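Worksheet: one structure, shown below.
Shown here: the complex without one of its protein chains, the others still in place.
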Amino acid sequence: MSRLRDSYLGQGWLILLLAGAFGALLAAVHLKLSPRIEDNIQAEITREIPGLLLGAEVLEGASIKIEGDLVTVEPAVGEPRVLTIVEQPSEASALYRVAERDPGHLLGWVARGQDHGYADVIELLVGLTADTGRITGIYVLNQKETPALGDGIVRSDFRRHFVGIPTDRPLVVGADAAQSRYPIQALTGATVSSRSVCKIVNDTVALVKVEIAEEPEGSNARP
Amino acid sequence: MPVPEPTPLERFLNGILPENPVYRQLLGLCPTLAVTAAMKPAMTMVGATAFVLICANLITSLIRHLLKPHLRILVFTLTIATFVTIADRTLAAFAYPMSKLLGPYVPLIIVNCMIISRCEVCSSKQSPKTALADAVGVSLGFLLALASVATVREILGNGSWFGIQLVPESFPTLILMILPPGAFLALGSLLGLATWLGHRRKARASEPHAGSA
Partner (left out) sequence: MELFADLLLIAIGAALVNNFVLTYFVGLCPFLGVSRRLDTAFGMGCAVTFVISVAALLSWTMTEFVLRPGAPLPNWVWSSLNPAAEAGAVDLSVLSYIVYIFVIASSVQLVEMYVRKFFPPLYKSFGVFLPLITTNCAILFACLEIMKHVVARDWGLAESLTLAIFGGVGFTIAIVLMAGIREELELCEVPESLRGAAITMIVAGILALAFMGFSGIGANVEKLLNP
């Protein structure tokens, strides 16, 4: 009896028992909550996609419902629109093909890109028209830029500059932009953050344009 | 002389002010500085910490007779880490934006010395009732500390409290206060203030005494 008490098992049975109990508890929590967490992570991107392609005005007062890869946008006035969002294989962090479900025509593309900003990595979503000819909008997913200076990149009045700009030439910002037809106004006191955003947009657009051009024509007609 | 077992009520009150984890014991400083740029994340943090503290205190108190002295820290760590994982997952499932904002500071509750010190000092020696009272008291003390720092920082740095705008938008705010240096400055000043108030109270209490001597 005393030998049992001195053995490792006698010493550690409580820990083994607790580990088993806690393991079961964690497994239960994991099984119950992980689908919800996955949905949350997915929805974080999916929620922003309609706004990038349809324009921020459409979303004013609209409610967005997400079921799998179907996103329903119900504007305050007018018909609800149902979009199908399909992730495509891509060199970019992620590339989504967005189509209107009912007429079945391609609405545009949304790509995710990232690079160093001023303080840390900035992550963006960039919306493109179906022919990738113009930018339809950008959205900042993650950033840790300086509060009140660089974090202005998340504000809509900065992001609005990017809407409708043709993608045939890279974007330029601030002082380099004197000759450009579409200069991006840098944020006051945050040239580096503004420049980083432009660089991410340029890189992502360049990457995605090549990839989409390589794709067979038939895939565009898919509903 | 046997020390009388502290009553649950004593334990409860002790945790709030006399043994306030942040102001008196300087424990749990990492979340006190990191998540107090605004009230909302600070209060979420308090909720998560309180959940872990209460659960861990109850469990260690229930198994206190079975604990081997040299393995107790292992048991405490295992318990705390489990409940932190549960808190973290629950936040990610039901309050995803907040969970993203708090980021690594939720898992860092595991190494919050406040919790392990309560397990060690109180709950591994006392009945579940006392342990529960102690955990709730300490949590309230932690709430008080985080709320005070977050109030100062959010009002000065953002002109709002709990997201409600208090001063007009055009009013200049002290952005420094919501940046990391502001956290140190705010907590440093509040610590000084707490000590000063403590000294003053002690001086007042001893004044008539000194007069009669």
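Labels A and B are assigned to the chains in the order they are written; within every chain, residues are numbered from 1.
Please note the rule applied: a contact is a pair of C-beta atoms (placed from the backbone, for glycine too) under 8 Å apart; a residue touches a chain by one contact, two chains touch by 3 or more.
Just so it is clear, the model here is predicted, and its values are computed rather than measured.
The chain not shown here is touched by just one of B:N14, B:T82 or B:S99, and that residue is B:T82. Within the set A:Y96, A:Y118, A:Y139 or A:F158, the residue that contacts the chain not displayed is A:Y118. Contact residues of chain A toward the unshown chain are 22, 26-27, 29-30, 34, 116-120, 146, 192, 196.
Interface residues of chain B with the unshown chain, by the touch rule above, are 26, 29-30, 33-34, 77-78, 81-82, 84-85, 88-89, 104, 107-108, 110-113, 116, 176, 179-185, 187-189, 191-193, 195-196, 199.
As a convention for this text, only the chains that are shown with their structure count from here on.
The distance from the centre of chain A to the centre of chain B, with each centre set as the mean of the Cα atoms, comes to 35 Å. Remark: chain A residues 11-12, 14-15, 18-19, 22, 25-26, 29-30, 33-34, 36-37, 40-41, 44, 146-148 touch chain B in the complex. Those residues of chain B whose C-beta lies close enough to touch chain A in the complex are 63, 66-68, 71, 74-75, 78-79, 82, 85-86, 89-90, 92-94, 96, 175, 178-179.
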